[in-house]
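Below is a slice of the complex: some chains, not all, each in place.
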């Protein structure tokens, strides 16, 4: 063994006690949370005193109103019901094709159909919602003049446009979840003689269930909050309870928008904050559930 | 080293690989000019890391088709259900059956993310229509064969990934056996197991050779000499037969 | 109370036509009309919940556009139909007289303006309240969107077609105009006289205080009619609704909303 | 697939309505004068409004979002990171109109009082709210991309004597440059596509302005406003031109993101 050469003596870098990144990150986090906190606090502060049966049902008796025996005026219940029906309609329209497209894109990425649908879905995801509303509106106008003179702006039309808006969410969460399946699991499934549909149905989908459900939750939140689309496709200021798919309807976000810019009385101003708080509770509940699902998912995998 | 197969007189050829070439990412990773596989024999595939052993095993039941970056050429003939079958000519719809008949156990244990019982039953149900008692019986037999039955019989509903590594490995073996394969591909069934566990699995393999044709990968010389009827060498992607020990 | 019960009887007599009907009626358009439409619809729907009436704003443009397209049965406008609109088979039913008045924030000391001053303000020549005898504060202009009937009348009759400065904020309804002005101390805007209340102040225009009476007497010149428009002759619930607006209880709603009722054209 | 049909229909619609508009009055549209009374229908002022709003809010929101997601990574703050993540999720779930309402009642009066030259309904208000709106989206995206990367390399880099901050600055951020870019682009596309915030807060004056304290109109708000006009009128037609420009911009963004993802995949 030759003699050890002396180790080079490097000058060690001073480890500063607090790195600038810590300070910056802390500042950003404080700034961000306090802004969001301010918004939330304000809505709760202004909204919670307004929560009462008269906020929801105006001067109609709540029971009669819920049973639909009496029309509701100056209450946000019809808007709540409208938003719920809108969400249900758009989910019903978006989930089957969205999830199916996601599965198809993940499992048959090489087919010509995937090559078309993939970019199409990406493009759809980038389209501003007002354009979707514009599309819905022109669609109706065109349909009326061409084939369907009874077509009209309605819950169904809004549902359809919102479905197109949230479909990319569903497709891409499904696709991402399926793609995240380790190739080892795919090999395993194949090596055990599953055919592709059996593998998807019995192995992959159950495994991605939580991811897909949380995608649906996020899509629900999107559907509930969108204003630009419904403004152009059938939401109106006064419609009473939603009467059917082909009727116009009220919706919470539209109510908020409408009355926040033109409240004529304290009561209408209350409706703004009451509706905002209601909508906030609705969407945060949904997002919280989605968050729970996501974090559980992290635990199990 | 004496065990039943060694004393069998005739070596019946049931598999024939020729001019096989598998490319991954457009780079040829294995080539095999000519290779025979013999019924009820243990073929041990050895060679350095990265020489293409796993890839070769996957070629035998066309699992490389599942890798998007794989291209396979050449012909592989295997006797399946008593018939000569050119497996490279099979249509995609026939692959699930092929893979049941040419069962594979992977290098690292890969239980499905469900219970032990489901691990056994899901592939079985995908393959065959069976009554409940039949399912039960097949499951039990396969687990017994893999030497796992006693360890798991009263916790069949446990998540399979809660088992220890060695147990998982044997579960994967049992799962494959339950599908009634004719040829069994084992990829380093004892890698990263401690010596005791290794011996146990080796003994199982020797037993299994009475009923299946086996191709197994091994790194260790000791294991090779203990198991091998035939040795297949993998060297820099060239797969070729070698003389038995 | 005697007269009010009589009124009630009258009202229910007028509502009787709706008794056995069911169906829907969609109304959209002029935002000045909304209070009247809402009050009438509320009365009718409470009388017979089988009838569904939806009301949307959007401005006169929306009213004319949607009724012409057949999307709604009644499209309201706060201005006469343009020729292009009328040529699509629309029939107008004028039901109220209204004026368009300048409105200011109540804290603004300026109490009277001349037409020329308004023109100068809106064309951007006068930019500070100081120039009008108010406190030193830049003027914030508010105007209505392109679809507004109120804007069309204001532009034609008050501004004499002088282009509005491009820096003017645009709000989408009479209600929003009032709310904005009520919140902005430096604001100037214009709205239907019916919308004026304590939250805004309406300065005198050339010495005339804008009011219903002044409109009716012709003293205040910036007046217009409010119209309901239908595609062809109305029928069914639509006809009944229009009839109801022209009835005494309809007139009561119109008056309550701050407009002057016009009798049925018969 | 039906999806495909709908997308094709959407494009066909907007194109078929926009094309004649561009053909007949392209030059007119490209002027910055929007004066319907004078038969001037230029929409470049709206385009400018959209760009100013989207660019500034993205530029401002991105560094903050990055800071917040670094905050969530730094192990020292791990106790606080959980609540911040919860807040982010909450914030991502707050409807746009609710943000706009808050701003209408808090921010607009504040801006009005702070700057006498402004009515409060101006680009600045819209930008501030837009920043709050797009931040959570960016943070969520950054978190989902950076956190796994950090987890993967943290142990390694720590074992090499790098502090957590050094790991983030020297390894994670440079390696995740594509994730950063796609977060920024996502924020931008959200900002340029949003309607309610500019409609409710920016004042909607159709003027071409350089000052943030001035009222301005975006393409999206323009669509919302002029859809109410008579069908076939030049005002009405201009909305398809605006739609077309928005569609082009979203298309561009999509293509850029796809490119990024592809090179990303090629890298892996």
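Note that the chains are named A, B, C and D in the order they appear, and that numbering of residues resets to 1 at the start of each chain.
Going forward, a contact is a pair of C-beta atoms (placed from the backbone, for glycine too) under 8 Å apart; a residue touches a chain by one contact, two chains touch by 3 or more.
Keep in mind that what you see is a predicted model, and the values were worked out from it rather than measured.
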item	value
Copies per chain type across the entire complex	A x1, B x2, C x1, D x1
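Methods note: only the chains that are shown with their structure count from here on.
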item	value
Count of contact steps on the shortest path from subunit B to subunit D	2
Chain separated most widely from subunit C, comparing mean CA positions	B
Subunit A-subunit D separation of Cα centroids, rounded to whole Å	17
Length of the line joining the C-alpha centres of subunit A and subunit B, rounded to whole Å	47
Residues of subunit B whose C-beta touches two or more other chains	none
Overlap residues in subunit C, where contacts from two or more other chains coincide	69, 171-172, 180
All chain pairs that touch each other	A-B, A-C, A-D, C-D
Subunit D-facing residues of subunit A, complex	15, 19, 21-22, 24-29, 31-33, 35-40, 42-43, 46, 97, 101, 113, 116-117, 119-132, 134-135, 137-139, 141-142, 164, 167, 171, 221, 224-225, 227-228, 231-232, 253, 256-257, 260-261, 272-273, 276, 279-280, 283-284, 286-288, 291
Contact set on subunit A toward subunit B in their complex	109-110, 183-195, 198, 202-203, 206-207, 301
Residue ranges of subunit B in contact with subunit A within the complex	58, 61, 63, 66-68, 93, 95-100, 103-104, 106, 108, 110, 112-114, 122-123, 126-127, 175-176, 179
